[in-house]
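Only one protein chain is missing; all other protein chains are in place.
The block that comes next holds chain A.
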Amino acid sequence: MSVTKEDVRKVARLSRIAVSEDRLEPLANELTSIMGWIEQLNEVDVDGVEPMTSVVDATLPMRDDVVTDGNIQGQVLANAPKSEDGFFVVPKSVE
């Protein structure tokens, strides 16, 4: 699979990562070679093998429905570049 310059531009935008124009082409080449390496895995025959999404053979532990956390507004906002009246304040972003 070949990753194009446009693919890189799109993925960068979706990830909100700034990539300068002159870096698009080299990144596309790098990603293409990484994809090629991963594609080797497709040579393995996995017919009849359940997809494995976790390496531990355990089921999801569950928690009781009890309030055990919260009321830490100060900690939650501690790293915010800007906050006011208990809110995070961010640049205007209306959809």
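What we mean here is this: a contact is a pair of C-beta atoms (placed from the backbone, for glycine too) under 8 Å apart; a residue touches a chain by one contact, two chains touch by 3 or more; residues count from 1.
Criterion: contacts and distances are computed from a predicted model.
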**Complete:** Taking the list "Anti-sigma factor antagonist", "ABC transporter permease subunit", "ABC transmembrane type-1 domain-containing protein" or "Aspartyl/glutamyl-tRNA(Asn/Gln) amidotransferase subunit B", the UniProt entry for the undisplayed chain gives the protein name "Aspartyl/glutamyl-tRNA(Asn/Gln) amidotransferase subunit B"
**Request:** Tell me where the left-out chain touches chain A, residue by residue.
**Result:** 10, 13-14, 16, 53-54, 56, 58-73, 75-77, 82, 84-95
